[in-house]
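Apart from one protein chain that is not included, each protein chain of the complex appears where it belongs.
On to chain A.
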Amino acid sequence: MLNFSDLLPYTDVFLGGLLTTIELTVLTTFLGVMVGTLCASIRQYGNKASRRVVTAYVELIRNTPFIVQLFFIFFGLPSIGFLLTPWQASIIALTINLGAYSTEIIRAGLSNIPKGQWEAAKVLGMNFRQTLMRVVFTPAFEKIYPALTSQCIIVMLGSAVLSQISVQDLTYAANLVQSRNFRAFESYVVTALMYLGLAMLMRYVFSLIGKRVFAYREVR
């Protein structure tokens, strides 16, 4: 009844989709964490007005589904004059989404830094920016690194929705293949397993990066 060999002619389609998903993930993980770091810093150290703006952004994104955000950006924005390709809309939507979640996560890390660290840095003559970059960020990120890893993986899995605006990602490939050979179950199982592999790969890569970035703890 199950017949996976029907999928073999479509290997290229799957690989193409996989590549698109990886590309999108790498790009938006990077951009999203940048946005998150910026917003978390604003939320932790900014003035009242800017903190309000960031909080509103975070709460709005965290309390609405990704698919609605995506539809709003892809269908809604062009109607008021911002024309976007599916690819651009995806990047924007994923970045905004990960940005909001990582803001919340990174802020938790920042608020965990003891006040003494700031005072010590001040005594050493560091200004605000130097203290952030050289003293605060590394231990803050180390603390929340597992949570951040999980969130990035969740966003990667969420990117399956992008197929709905015709981005040719892994899910799109699965839909294409099953519409050609009617092997829906097989096609989706294989794709699901590919996502699973991707999630595991991401966890592994993150842990490698983490080991390198947070190596200062080890005695040299």
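Operating definition for what follows: a contact is a pair of C-beta atoms (placed from the backbone, for glycine too) under 8 Å apart; a residue touches a chain by one contact, two chains touch by 3 or more; residues count from 1.
Heads up, the rule we're going with is that contacts and distances are computed from a predicted model.
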Chain excluded from display, named as in UniProt, from "Fe-S cluster assembly protein SufD", "PadR family transcriptional regulator", "FAD-dependent oxidoreductase" or "Inner membrane amino-acid ABC transporter permease protein YecS": "Inner membrane amino-acid ABC transporter permease protein YecS"
Option from A:Phe4, A:Phe128 or A:Phe185 whose C-beta touches the chain left out: A:Phe185
Residues in chain A touching the chain absent from view: 1, 59-60, 62-69, 71-72, 75-80, 153, 157-161, 163-164, 171, 174-175, 178, 182-185, 188-189, 191-193, 195-196, 199-200
